[in-house]
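Note that one protein chain is taken out, while the other chains of the complex remain in position.
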Amino acid sequence: MTLALAVDIGLALLILAMAAWTIAVRDTFASVIGFVTYGLLLTLVWVRLALPDVALTEAAMGGGLTGALLIGAAARLRRTEATVRERPGVFTRTLAAVLSATVTAALSFCVLNLPDPAPTLAPGAAAKLGSTGVGNPVTAVLLAYRSMDTLLEAIVVLIALFGVWSLAHDRFWGGCPQLRTHADSEGILAYFARILPPIGIIVGVYIFWIGADFPGGKFQGATILAAMWLLVIGAGLAHFPPVSQAWLRILLVAGPLVFMAIGFAGIVTAGAVFAYPDGFAKPLILAIEIALMPTLVLALALLVAGAPQRMPPQ
Amino acid sequence: MKIALDIFTIFSVMAGAFFFLAGTVGLLRFPDPLTRLHALTKADNLGLGLVVLGLLPQTHWPLDTIKLIAIWLFALLAGATVGQLMACTARRGGGQPK
Amino acid sequence: MTTSGLLIATAIGTPFAMLLACLIPAFRKRMPPLLGLAPIPALAAALLADDTLLMFGNAQFKLAFAMDKPGTMLLTVAAILWIASGFYATTWLRNTGHAGSFVVCWLMTLTGCVGVFLAADLLGFYFLLAVLSVGASGLVLQGGTSKALRASAVYLGVALLAEAFLLAGLVMLAWVMPHGSLLIRDAAAAISTSPWRDLTLALLVVGLGMKAGLVPLHFWMPLAYDAAPMPASAVMSGAVVKASALALIRFLPFDAALPEFGLPLAAIGFFGAFYGVVIGLTQSKPKLILAYSSVSQMGFLVAVIGMGLAVGDSGSALAACFYAAHHLLAKGALFLAVGVFATTGRHRLWLVLLPAAVLALGIGGLPLTGGAMAKLAVKPIMGDGFVGLLANLSAIGTTMLMLHFISRLVTSTASIPSTSAPVCLASPWLLMFIAAIALPWTLYPMTGIGIWSYALQPEILWAASWPILIGIMPMFVLWRWRKALPQMPEGDLIVIGERALRKVITWGDGLEWAEGWLRRWPVATMMLLALAVFFGETLIGWR
Amino acid sequence: MNGPTLFGLCAAALIGFGLYGLIVNPQPLRKIIGFNIIGSGVFLLFGTIARRGAAAGMGGDPVPQALLITGIVVAFSATALAVALLLRLFDEGGVVTLVSEASPTEAKADPPDA
Partner (left out) sequence: MPHSLSAQDVTTPGGLLLVLAILIPFIGMLIGFVFGGGKAMRVALATLAVGLAIVIAIAKALVQSGDAVIYILGGWMPPLGVALRADGLSVVMLLAIAVVICGIGVYARADFGSPSGVKEARAPLTFWLLLLAVWGSLNLVFVSGDLFTLYVALELLTFAAVPLVSLDGRSETVRSALRYLLYALLGSVLYLLGAVLLYGVYGTLDIPLLAMRVRPEPVAWAALALMISGLLAKTALFPLHLWLPPAHAGAPAAASAVLSGLVIKGSWFLAVRLWFDVFAGVVTLPSAQTLGTLGAAAILVGNVVALRQTRLKLLIAYSTVAQIGYLFLMFPLATGLSSAGLDSAVAVNGGMLQAISHAMAKAAMFMAAGLIYTTLGHDRVADLRGMTSTLPMTVLAFALAGASLIGLPPSGGFLAKWLLISAAITTLQWWWALLMLVGGLLTSVYVFIVVVRSLAPAHDGWKPKLPVPRYQQAAVLALALCSFLLGAAVLCPLDVMQIGRTVSRNTLLP
């Protein structure tokens, strides 16, 4: 029973307690707050599992943006809390509990039976790390070995954005999304929104930049920059561009298109799509990441903002 | 010298933990939102300060130390802003009935 | 492409081409007068083509057509009926509105009918039978009344049910065919050697029996023939029903004696023969009486096939075919006669009644008519014992039914006594009458069943005539107490079927509620988890 | 019982909680939270496998880490779409629940769908 194990057990119990509370509590708003806390605790677990990249992503995406999204939704839906009262009966709840417990038991059995010399692709990845010219193996996997997944990743985010925008009313199409805030421009939030973003942008770019060799990367950096943009708009100092804006659409589309262009260029220079010529891997990867940054920042922020709600000021 | 620094770290982190405890007790015991806010922002920020202070000697100089201090400053900034905002909302009575 | 191959191709090709031409409205309007011409290539093919195989398609799958002996005989006769009914339909269409859909259904049925007669491989046969069924149900729909809609729905329902059985049978047949060939020729041989012989035979007989109006599933026939327009009834009762009879003759293995399969089939056939007569006597509308006579005759035909199968004599296939050919001619002519009668006044009656009476009694086996020849051809298979007696009894029953038909026919003449049937209605009927009399005589020696001199011996003639005489006596008794007979509803069994269907629909409510309950969120998600757990358990079960 | 296995069991338990929450809670927002908890459970399981695969001088197998990051971003996009649908349902004035008022089979008055 080393000290580390004790900490792990404590953390695990804390997380399970928080998850149970989030599910069981009656009031939805409290449940959302519980979920945000749960997300941040989960970041600690990733640190304990020595996976810093994932910890950063979880903190930024799981705790931060998802939390903002859910808190916004919970605040607006608080009034409908009373209407939906019919909680399923005892029998349904017990049956659901039994089924969930069976699934958990099966999974636990599988976890305990995982093979001991755990099969891993780490040696293979480490061997070929040199040719990708990137120090951080996770970034190497993301942008070299399995670059198709990352491209599809960006396309998933864009399609989700199209889906969210398709939910606008026809009369608001081409208008601007809105954050439901009632901040006054002289208040403390405006002051906060003037001080934090510059530092935030530096931190975001820094995380994006060191992603090549140390834990970090474009997703985490883009999330931080998106958060800063949301903060500024939330404080009322700026507002979202209209959906039909040309530069907005070009920037949104630029990331994947540049990625594909470099990918197809790979046929000529390195004999396969998404292959990098020897020696030029790092600059190309950086070019792709730089192209993807604006796409991700805009897309993630607009996903939180939701469908366009009002016509652009003529 | 190393031992002295270690002892300093232990004590300072213990003090920090104590202030966190005080803040949490304040959160649970105080009657209305404003007092609870007061307890939280004061105690937790101080606790965090002490913890950071305790950890300073453990980190090697240029980069990590600055990062640690920056974390504390961000926490202060965020705590103050959010505290002030929640206080305004609480005063206007628009907040949670609880 | 040999000449006979060309002939066969044109036989199916012309009606199919005309059907495709109907897609363009302009051609469709000018199509009615051509209806009579469409079957002529089929008649030419029947008379001239020999039995070479005509193949389409590549190595893996061939669509094959051929002209075997039963096919020749039946196609000749059917083609004549189609020509006569085609001319009849042309005049009939002149005074009805929507000719377009009638023409499309008519040509589709014609293509299907000729195709089935010529089809030589399983897939081609099944496809053309489907075309035939859909076309025929469309023809029934042309009746225009709500009764026609119901009759067409029942017809299509039974046809699709029959095709489901047939598909299962054909698949089991195809699975056992020698080195994957799909030819019907090898089918008969393959059946007797296949491991699932009884199941395959049962499926084929049930499938084709349903389309041939075998008794327990015959209820669609009276409904359809009564509701369909006159030329359509003639064609359907004649050619369309014979298509499935021909298929039975082709598929069943006559060379090997199968008493345990043939006898029950014969029993069902005889039961159908008598059932048709009994129900027919209670009907009043001439078309319904004819329909029930068809049920009875098809029953008798199936009995002949059953006996042939039991005895295992391959000649019986040809005899059954001859019997079917005669019935086709006679029944087609009688249906047209009903149409002609409906348009002639009381005074002009004699000119039309005499031939109709001769034809009607011919079905019963009146000597010197085709009917007697048919009964004679079938006699050796029936033998003289109990089965021979049954055959004579059915002849008596048919004669009684025909007399009842003639008496009902006389009362159903046109209202204005002096009108006579328009020439272009009467002429196709007369053509059919001459064919019904002359053709059996010519076909009898030509197909080698027997020779004239044998058929004309006095004791043969007497053996054919005493059932007719006996048949006449009870008619006087029956004619006086006609009112006392119970009035059976048209489709007899169908009425019970519809009541059962209504009860089944009420179960549907419960099922729909259960389905609605299954679509509630908690239930569906728990069902998903339960399925995952159960699925895992079935995987473990293997150890 | 070492660190990764412990968190593996914790992941299994989280998936169980998430499933329970997804099934039982009538509120769609609570169902979205349930879905997120299941997602984080699955990702935690993936993280455990990554940690167990630590070799060649790396803290964890990089391939599952990369897939994890992609998974988290996909889960976020899914949540964003679900919340957008929820808010649109709220704007339409409809009761924010998954149970449709008139179950489709009895929807006699057929709404004009383009």
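A, B, C and D are the chain letters, set down in written order, and residue numbers restart from 1 in every chain.
Everything that follows uses one rule, which is that a contact is a pair of C-beta atoms (placed from the backbone, for glycine too) under 8 Å apart; a residue touches a chain by one contact, two chains touch by 3 or more.
Everything quoted here is computed from the prediction, not taken from an experiment.
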| item | value |
| --- | --- |
| For the chain not depicted, the shown chains it touches | A, C, D |
| Among A:30, A:121 or A:265, residue touching the chain not depicted | A:121 |
| Chain not shown: contacting residue from C:55, C:161 or C:183 | C:161 |
| Residues of subunit C (touch criterion as defined above) contacting the omitted chain | 57-61, 123, 126-127, 130, 134, 141, 149, 152-153, 156-157, 160-161, 163-165, 167-168, 171-172, 174-175, 196, 508, 511-512, 515, 518-521, 524-525, 527-528, 531-536, 538-543 |
| Where the unshown chain meets subunit D, residue by residue | 15, 22, 28, 31-32, 35, 38-39, 42, 45-46, 48-49, 52-53, 63-64, 67, 70-71, 74, 77-78, 81-82, 85-86, 88-89, 92-94, 98, 100, 104-105, 107-108, 110-111, 113-114 |
| Residues in subunit A touching the chain absent from view | 106-107, 109-110, 113-115, 118-121, 124-125, 128, 131, 144-149, 152-153, 155-156, 158-160, 162-163, 165-170, 173-174, 244, 246, 249-250, 252-253, 256-257, 260, 266-267, 270-276, 278 |
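Note that in this section only the chains that are shown with their structure count from here on.
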| item | value |
| --- | --- |
| Euclidean distance of C-alpha centroids - subunit B vs subunit C, Å | 96 |
| Distance between the centres, which are taken as Cα means, of subunit D and subunit C, whole angstrom | 63 |
| Geometric centre distance via CA averages, subunit C-subunit A, whole Å | 72 |
| Multi-chain contact residues (two or more partners), subunit A | 88, 92, 96, 99-100, 103 |
| Footprint of subunit D on subunit C - complex, ascending | 512, 516, 519-522, 525-526, 529 |
| Subunit C - residues contacting subunit A, complex | 522, 525-526, 529-530, 532-533, 536 |
| List of subunit D residues in touch with subunit A within their complex | 1-21, 23-27, 29-30, 32-34, 36-37, 40, 43-45, 47-63, 65-70, 72-81, 83-88, 90-91, 95-97 |
